[in-house]
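Quick one: this structure, given as structure tokens, is what I'll be asking you about.
A single protein chain has been removed from this complex, and every other one stays in its place.
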Amino acid sequence: MTPIAHPPETLEGWYALHQIFTVDRRALRAFDAPTRERLEQHLCVALAELASPAEGGWSAPVRLIGSKGDLMLVHFRPTLDALGEAQRRLAREPLMDLLAPVYSFLSVTEAGLYHITAQLAKDAEQRGGTVGDATYAEALAQRVHAERSSAHVQRRLYPPLPGEMPYVCFYPMSKRRRVGQNWYALTLAERSQLMYTHGMVGRRYAGKVMQVITGAIGLDAWEWGVTLFGKDPLEFKKLVTDMRFDEASAQYAEFGEFFVGKTVPAEEAVRLP
Amino acid sequence: MTPIAHPPETLEGWYALHQIFTVDRRALRAFDAPTRERLEQHLCVALAELASPAEGGWSAPVRLIGSKGDLMLVHFRPTLDALGEAQRRLAREPLMDLLAPVYSFLSVTEAGLYHITAQLAKDAEQRGGTVGDATYAEALAQRVHAERSSAHVQRRLYPPLPGEMPYVCFYPMSKRRRVGQNWYALTLAERSQLMYTHGMVGRRYAGKVMQVITGAIGLDAWEWGVTLFGKDPLEFKKLVTDMRFDEASAQYAEFGEFFVGKTVPAEEAVRLP
Amino acid sequence: MTPIAHPPETLEGWYALHQIFTVDRRALRAFDAPTRERLEQHLCVALAELASPAEGGWSAPVRLIGSKGDLMLVHFRPTLDALGEAQRRLAREPLMDLLAPVYSFLSVTEAGLYHITAQLAKDAEQRGGTVGDATYAEALAQRVHAERSSAHVQRRLYPPLPGEMPYVCFYPMSKRRRVGQNWYALTLAERSQLMYTHGMVGRRYAGKVMQVITGAIGLDAWEWGVTLFGKDPLEFKKLVTDMRFDEASAQYAEFGEFFVGKTVPAEEAVRLP
Amino acid sequence: MTPIAHPPETLEGWYALHQIFTVDRRALRAFDAPTRERLEQHLCVALAELASPAEGGWSAPVRLIGSKGDLMLVHFRPTLDALGEAQRRLAREPLMDLLAPVYSFLSVTEAGLYHITAQLAKDAEQRGGTVGDATYAEALAQRVHAERSSAHVQRRLYPPLPGEMPYVCFYPMSKRRRVGQNWYALTLAERSQLMYTHGMVGRRYAGKVMQVITGAIGLDAWEWGVTLFGKDPLEFKKLVTDMRFDEASAQYAEFGEFFVGKTVPAEEAVRLP
Partner (left out) sequence: MTPIAHPPETLEGWYALHQIFTVDRRALRAFDAPTRERLEQHLCVALAELASPAEGGWSAPVRLIGSKGDLMLVHFRPTLDALGEAQRRLAREPLMDLLAPVYSFLSVTEAGLYHITAQLAKDAEQRGGTVGDATYAEALAQRVHAERSSAHVQRRLYPPLPGEMPYVCFYPMSKRRRVGQNWYALTLAERSQLMYTHGMVGRRYAGKVMQVITGAIGLDAWEWGVTLFGKDPLEFKKLVTDMRFDEASAQYAEFGEFFVGKTVPAEEAVRLP
């Protein structure tokens, strides 16, 4: 029996943590100028350490604008343990005591191989085999290996911080499981087709917006995180609007809170507003 | 293939930020009178600076009445960066430490060109072309250019603070994507017709209520912000009631919190209740 | 074209504000007895001033029992500005610093003329005219004038505080706009019929429960407020249960939080528990 | 016209208040031992006074286990005013300042006479009369009188604190009014049948779990409160599971938060954890 609604194969790369904070300004103002400056310098050193850790990945501060928070820290690391270490490194900083967490999101970079999985499932059906049999598994291993080493998948699993795209937009999302709008009850072929169209929308923004997709099933109540980097924040509005008219989003997507801001150097980030 | 459910073309103008605060009255009362007066004067200076910035746009304080907050600050600016600067300018004021944020909304003024987009799509279909082909793009560019320079679109993208309409009502909203009530699954022609009827309701209030529509897709969890300015607050009730019976609202709209108040001069706004 | 789902004509009277507070008992206990007594007397004077203002309307304290709050203040005023003044008058009282707002509701007394509107719409149809044409407008003006000056509408728009009914129950509500349960998609005749039946339930409680209906569309996220005054609080349970079986409520109503208590003289209200 | 969906007759007894608190442990620890002991003794006296008031009813402390709160106080009183007095008596205790309210629920004990109402409605129909006519009213009065004085209804309206059942489970619930799952659109006969089956489940737990049903329509956002007393807390799981498979619950019930704990003597309750 070939399960029809099986999940797509996925590749995972770095673990990701998005931390959003608000500043306790009254407490901050209670410090005298030298104390405050010293604490800022300390935090600046911590952010510099975290920016490009030996084990890989990176951390970057994003100053939020008009959002429910004041500052977002985005961390990518090869392991969950390394993420935990980054989190604890920050927690040791006295200035971080004045940053109250308003949201956090744990996930891992993900490349969904919808097309390959759908193709292999179709092949299996045509040759009278099943998803997961030896032929399938062998073909899959080859395709996955090829995919993983491709440049575009590497960029999705180990995304660089794009210096020339300073604006950032982050939001979590899930797929619906309602009667009549149940993503998880669609066949893989249907999901593959919808994701293909969805991807086409994103490609129209190549060079203008970089998307980082992170998977959060089993890690968070939301299923995915979307982190957009852009040259012009208006492109976030254009891109997300275009996608909302996609069937994949129009029928099946639920969205959480949106956080918008701009990456800033550590020395600017620590000068809390 | 002509996508049926594609979004309307839109024009954008100023970025907008609505900040809603409650006053920490106990902390305020702890100040002695001269200190309080000094801090009020400081904040007054800041509000005056922000009221008509060199780069364009404006900021205005709204004293809320019977709302979940005490004070709303509305900012319009040509860029997201300028909004961020306004936000940080305020955060530097000690009196702002006593204003706890209860809500904030980031968006950008928007003119939805439903009618033009629907017209061009229809033209494309009749001539056997597609949405987005060269003929379409050229016609679109002409129409958009004409629209953008028209007086009524200019007013929508760069709305003045209407001095003769001191009452303000702000609320966020979204369009539904439920089974049987999915705005994003309607054809552009259907959406265009519904928005036309919706617009007719608004026009009946011309001279009594000024509407500022700001788009927030990609910037906030809600999709639009509506800021109404009126001579008589009862007109807010009449207008919103009329619209709720519109099919566009009756079937497809979701509304968030409502904030109602009155614009006040900076020197009055800083005398926190 | 006669719009089928147009709203009923409504009459409005006083603006209304319901403020619900919890007491910070620890802060209250920190005052010594003379200070506390002085502050209570101050607040008592304020409540007395607000009780029957020169411009009309009234304010009354309600001590809540078993509710999410400790004290509810209900204000009626001829204008939104007068409501704002009442709110600021209270905010100047030091004892009010110890009352944390847990809920507030802004609305305006409303008499929905469903029956008249439905009748006039039917007349228009029969004579081949339209809702809003000259004949309709003239007839409407006459009927509205007659209604407004009638004693029972005056009582709905300018409700007295019924001294002999000390128990109070307040809750906000809205009408649904779901698929299959969409109040705003019913014809006016259907809504008129449902509201008539709904009103009959209320009439059975005449002399036992006084209902004050206030409209909040355009002012609050909820669409109406219901304030009940009764001789016996058990009648609130009976009345609201009977109404819940009404089609207007059973199919179309959504309810918010309920606040129940008893009006008390100002001197008792200020002795915070 | 016999209304089909009319409510069942109900009998009411004591008013009930469930108060749930969390302890501010840091503040508690700041007291020195003698002060803390004195405050505990004071509160102990208050709880003893409230335990069996002259006017009837009772109050009992429940130490919560693994719940969103630390302590639940359950009060039953003949009048709403007496409940309010109990509430204020507690509020005067300094130790209560350290108990932050996390939930409260106001209701009144209720015996729903589904079976009798359905029977009388059927009788009325058969004799060509209507619900509420003279014959119906007379028969109803007789039946209600007989019911009210029966021992099992007396126990439902004036429930004792069952000393041999120390475990307590409290949760609020409502009946749905959704399309396809609308309790309030069922006929009385249907509701009567469903409640009969529902009651049968409860009876299987006689001697193991005592149920106290309190009605909250018109008093709270939830429509009923369920307070279970048991010898073994595992029976709460068994009973509620069995009921969830009942059609009355499976299709029509919504549940709120659950609070589980154990009654303790006043002297133990005041030793806050």
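In this document, chain identifiers A, B, C and D correspond to the written order of the chains, with residue numbering beginning at 1 in each.
Everything below uses one rule, namely that contacts are C-beta pairs under 8 Å (C-beta built on N, C-alpha and C of every residue); 3 or more make two chains touch, one makes a residue touch a chain.
Quantities reported herein were computed from a predicted structural model and do not represent experimental measurements.
Of the listed residues A:Q87, A:T130, A:Q154 or A:Q193, the one in contact with the hidden chain in the full complex is A:Q87. For the chain missing from the display, the contacting residue among A:A46, A:V108, A:L140 or A:L239 is A:V108, taking the whole complex into account.
Considering the whole complex, the residue from D:L50, D:L120, D:L140 or D:V240 that touches the absent chain is D:V240. Between the chain not shown and the residues D:H115, D:K208 or D:K262, the one that touches is D:K262.
For chain D, the list of residues touching the undisplayed chain reads 22-23, 25-26, 29, 63, 65-68, 167, 169, 171, 178-181, 228, 233-234, 236-242, 244-245, 247, 249-251, 253, 255-258, 260-262, 273.
Although one chain is not shown, part of chain A still touches it, namely residues 3, 5-7, 10, 12, 15, 17, 19, 27, 80-81, 83-84, 87-88, 91-92, 94, 96-98, 101, 104-106, 108, 177-179, 182, 184-185, 215, 217-221.
FYI, only the chains that are shown with their structure count from here on.
Chains touching both chain B and chain D: C.
In a homomeric contact, the two copies may use the same or different surfaces; for chain C and chain D, under half of the interface residue numbers are shared, pointing to different surfaces.
For the pair chain A and chain C, the distance between C-alpha centroids works out to 47 Å.
Our note on geometry: chain C versus chain D, Cα centroid distance of 29 Å, whole angstroms. For chain D, the set of residues touching two or more other chains is empty.
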